[in-house]
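Here it is: the structure, laid out below.
Every protein chain of the complex appears in place save one, which is left out.
So that you can tell them apart, the chains are marked A, B and C in the order they are listed, and the count of residues begins at 1 in each.
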Amino acid sequence: MIRVGVIGYGYWGPNLVRNFMAAPGSAVTRVCDLRKERLSSLGKLYPALKTCSDSTELINDPQIDAVVIATPVSSHFELAMGALKAGKHVLVEKPLATTSDQARKLVEEAAARNLTVLVDHTFVYTDAVRKIRELIASGELGQIYYYDAVRVNLGLFQHDVNVIWDLAIHDLSIMDYVLPARPVAISATGISHVPGQPENVAYITLFFDSAQIAHVHVNWLTPVKVRHTLIGGSEKMILYDDLEPSEKLKVYDKGISVAPGPEDVYRMLVSYRSGDMWAPRLENTEALQTEALHFIDCVENNKQPETDGLAGLRMVNMIEAAETSLRDRGRLINIQW
Amino acid sequence: MIRVGVIGYGYWGPNLVRNFMAAPGSAVTRVCDLRKERLSSLGKLYPALKTCSDSTELINDPQIDAVVIATPVSSHFELAMGALKAGKHVLVEKPLATTSDQARKLVEEAAARNLTVLVDHTFVYTDAVRKIRELIASGELGQIYYYDAVRVNLGLFQHDVNVIWDLAIHDLSIMDYVLPARPVAISATGISHVPGQPENVAYITLFFDSAQIAHVHVNWLTPVKVRHTLIGGSEKMILYDDLEPSEKLKVYDKGISVAPGPEDVYRMLVSYRSGDMWAPRLENTEALQTEALHFIDCVENNKQPETDGLAGLRMVNMIEAAETSLRDRGRLINIQW
Amino acid sequence: MIRVGVIGYGYWGPNLVRNFMAAPGSAVTRVCDLRKERLSSLGKLYPALKTCSDSTELINDPQIDAVVIATPVSSHFELAMGALKAGKHVLVEKPLATTSDQARKLVEEAAARNLTVLVDHTFVYTDAVRKIRELIASGELGQIYYYDAVRVNLGLFQHDVNVIWDLAIHDLSIMDYVLPARPVAISATGISHVPGQPENVAYITLFFDSAQIAHVHVNWLTPVKVRHTLIGGSEKMILYDDLEPSEKLKVYDKGISVAPGPEDVYRMLVSYRSGDMWAPRLENTEALQTEALHFIDCVENNKQPETDGLAGLRMVNMIEAAETSLRDRGRLINIQW
Partner (left out) sequence: MIRVGVIGYGYWGPNLVRNFMAAPGSAVTRVCDLRKERLSSLGKLYPALKTCSDSTELINDPQIDAVVIATPVSSHFELAMGALKAGKHVLVEKPLATTSDQARKLVEEAAARNLTVLVDHTFVYTDAVRKIRELIASGELGQIYYYDAVRVNLGLFQHDVNVIWDLAIHDLSIMDYVLPARPVAISATGISHVPGQPENVAYITLFFDSAQIAHVHVNWLTPVKVRHTLIGGSEKMILYDDLEPSEKLKVYDKGISVAPGPEDVYRMLVSYRSGDMWAPRLENTEALQTEALHFIDCVENNKQPETDGLAGLRMVNMIEAAETSLRDRGRLINIQW
């Protein structure tokens, strides 16, 4: 039984508490938040829970094995480092930290202490994304040609992070999980429409060593909500529409056939293929439930999480590169792994 | 009565012939195509039409006032220049030419001879696009924040031009027509998935002098067809979905309100606005009909077409810049006007 | 402050408890359910609540002003009657009772004791349905021609009531609320696909005294979920799609114009009108919140609820007529009001 302490009881914290309460191998024993009124609403729901407003107290609580961090981004590093130094396993909301330096330190600290760090890249734990990974890994799509994601809506303007940290990280972490190859360079563009505020529109192109390309479009200021990902392969193609209630994934047996032309190898004959479409049935497991069970399994059996500290570091790395490129209007930035 | 000669009777030529036949102020008197079998199918439909397989013959035909060019891209310059030199008005399929040099020469030749040149940027003549221009010009959208276009499908692979020349030109010409401001710099990325073939995926960001951004995504290799344009303004926003049979345009009274924060001018308070949506009724006039009538009007009354040679030159300019940027993986290219 | 007791803590009960807890003018003081485990889950959430498993105890609790009944349909009459006889106001889940006789007795008992009865026809309290009523009442739609509702999905098979009692009642109650006229006769058809089980498909036509028609299609056994209502008027038409996340209502300025023909008054000239479409902004208030506040207001100020006992009786009346017709394969049944 993993005893879990949760720091931060705002928007996402209640979901984390509920799932670690419900999971067979864990129980939430303490919750920390600076805002008294948040904690009192919690008291009604879980009268037995201990609460506190000082995160150090929770981190050092000997009754706690793992610390879940659901606080504003700027505090992730300090809290996670504190928890690791106190010998606790850590689950931290995305992003892992605000700089790759910080992220690297967390990875090293966890490794040195043999502690588990799981970064809450939630979408990785959805049934749809896990199915996509399975389809790609099985070779069913053939060679991957492109990955194109659109995640736009009339969203909450954030004051401290831009739309890449807020939205694109979801697509970057899904891509990181489902694609075998990793991007090697990045070109990003974007803009802020409110003076003094972070960018609210961004376009990110990712280059790979092979003939593969990826692109992410995020925007906090569109009148309609779109969650649309296209993945093109040489054999099949996927449309992943997260807003579809029942057919989130569609697998198309469509593509092109390429044959050398009669005259010349560079005069290829390209023709279409068009076959059936297939929408695999997906369970509707709550992603956080899958994630909570996975975290417990990793802690108990000393396994590496699917979204471990290194995955968290890769995301921060990519976002740093994207921001550098964006501020220089699309200048190509190589990604250091 | 404008007497029209049409060169090229392939995919688009029949539509041009039909519309200039039907228009009150014009008649097609001669059609030229290298392929005899194309001309014979024409003979059944319009027995009175003269045909020929030599474009010079048509261009020099004294019975012809205007030459319509619907041939492969690489021949546009030579044919248009020939027609201008023979004193004919010219309507040419997009793009106007394959280089900005050529395009500029055509503009100059037409100006020197006081002849009309209209470039067939067809979408400019659709009811939907004309309505968008009207909405933006009236100020209803407020300040324009972004223009985002997606034009993807499982499309015909072309051997001589890439997906930018084939598809993005539609969005660039729509944008040129509806937006008051012109882009000043460009960053493009893309890839070819068939060795030796032109790029089949491209992403283009356009920068403006103001806090405005535009982006075009084109792809010949997607399993679903998408024609989706979002235009965000400070007051209203437009979704233009060309595949919608009856509600192509939706105007949303949605956006953000910005007020200075209590402490500090850089701590803006950004909040949402959400109001009604409105889909204006559109006529379903065939775009080519509107275009043909406009061409006749310009020729007869010596007016400047809405998509004149200069508009054609701007498109070639932008595409050249986009290609340069794309080959250098997103490097910023300033656009010379 | 209205003190509320809730009987039945199954699927819908928790929503009722939550809303009467949150409403400013009420508090839930006691909850009753036969199933101990349901009550214990409740204890975690609201430790101060009294619970019991005997409904009589709750009904006779002098600390309770109003009884909310969320139990299986067959118990509605007895519990509601008991509550009224104990001098309590009553809110009862739909349907009010299983026969019109029972429903009539409840109406009479409440009237005699001057107690409030509200039947939980939930959709009446949604923003979309209230907007539809407003549009029709304002005359904007002109004369109503038809009301057509489809409510189908792969739904829970019920053993004691058929698909009319389960699903069609929603549409009948929406129609009762938004249409000025009441149906005078009914013809229904349907079928059961599982021997010994209630009908799982039904089609109901409702006739009016005027040239108006209504139809409801309900089905527990369709592969896709549809919630689609069309309301046609002589001036405008409404499409109400409850599954649309943000544009549930679309108002079309479409219809026909009728003019006497040249020869003969019976040779009418019918032509189309097609204008703009408009989607009014809707709040997203939870229907149960609006309903709870309305119930409190009715109890405190002795008002008649919008879905009072008589509305509940009308629904039972119509469903009885529909069932009679269905069992006789569409035979016309006059509705007694």
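By our rule, a residue touches a chain if its C-beta (ideal position, glycine included) is under 8 Å from a C-beta of that chain, and two chains touch if they have at least 3 such contacts.
All values derive from a computational prediction rather than experimental measurement.
Novice: Among C:L239, C:A279, C:C298 or C:I319, which one touches the chain that has been omitted from the display?
Specialist: Checking each option in C:L239, C:A279, C:C298 or C:I319, the one touching the absent chain turns out to be C:L239.
Novice: In the whole complex, not just what's shown, which of C:A137, C:L154 or C:L243 touches the removed chain?
Specialist: Of all options in C:A137, C:L154 or C:L243, contact with the hidden chain holds for C:L154.
Novice: Out of C:T71, C:T98, C:T126 or C:S187, point to the residue that touches the absent chain in the complete complex.
Specialist: C:S187
Novice: Check the options C:I213, C:L282 or C:I335 and report the residue that touches the missing chain.
Specialist: Checking each option in C:I213, C:L282 or C:I335, the one touching the absent chain turns out to be C:I213.
Novice: Using the touch definition from the top, which of C:S55, C:T71, C:T122 or C:T205 touches the missing chain?
Specialist: Counting the whole complex, the residue in contact with the absent chain is C:T205.
Novice: Go through chain C and note every residue touching the omitted chain.
Specialist: These residues touch the chain not displayed: 145-146, 148, 150, 152, 154, 157, 159, 185, 187, 189-197, 201, 203, 205, 207, 211-213, 215, 217, 219, 221-224, 230, 232, 234, 237-239, 250, 252, 254-256, 258, 265-268, 270, 272, 274, 277, 325, 328-332.
Novice: Give me the chain A residues in contact with the hidden chain, please.
Specialist: 247, 253, 274-281
Novice: Need a quick check: the contact residues on chain B for the chain that isn't drawn.
Specialist: 44-47, 224-225, 243, 245-246
The definition used in the following text is that only the chains that are shown with their structure count from here on.
Novice: Given that chain A and chain B are copies of one sequence and touch, is their interface built from the same residue numbers on both sides (over half shared) or different ones?
Specialist: Homomeric contact, same residues on both sides for the most part.
Novice: Farthest from chain C in C-alpha centre terms, which chain would that be?
Specialist: Most distant chain from chain C: B.
Novice: Can you figure out the chain closest to the middle, judged by Cα centres?
Specialist: The chain sitting closest to the overall C-alpha centre is A.
Novice: In whole angstrom, what separates the CA-based centres of chain A and chain C?
Specialist: Roughly 42 Å, centre to centre.
Novice: Taking the mean of the C-alpha atoms as each chain's centre, how many Å separate chain B from chain C?
Specialist: 53
Novice: Which integer distance in Å separates the CA centroid of chain A from that of chain B?
Specialist: Roughly 39 Å, centre to centre.
Novice: Provide the list of chain A residues touching at least two other chains, using ranges where the numbers run on.
Specialist: Residues 224 of chain A touch two or more partner chains.
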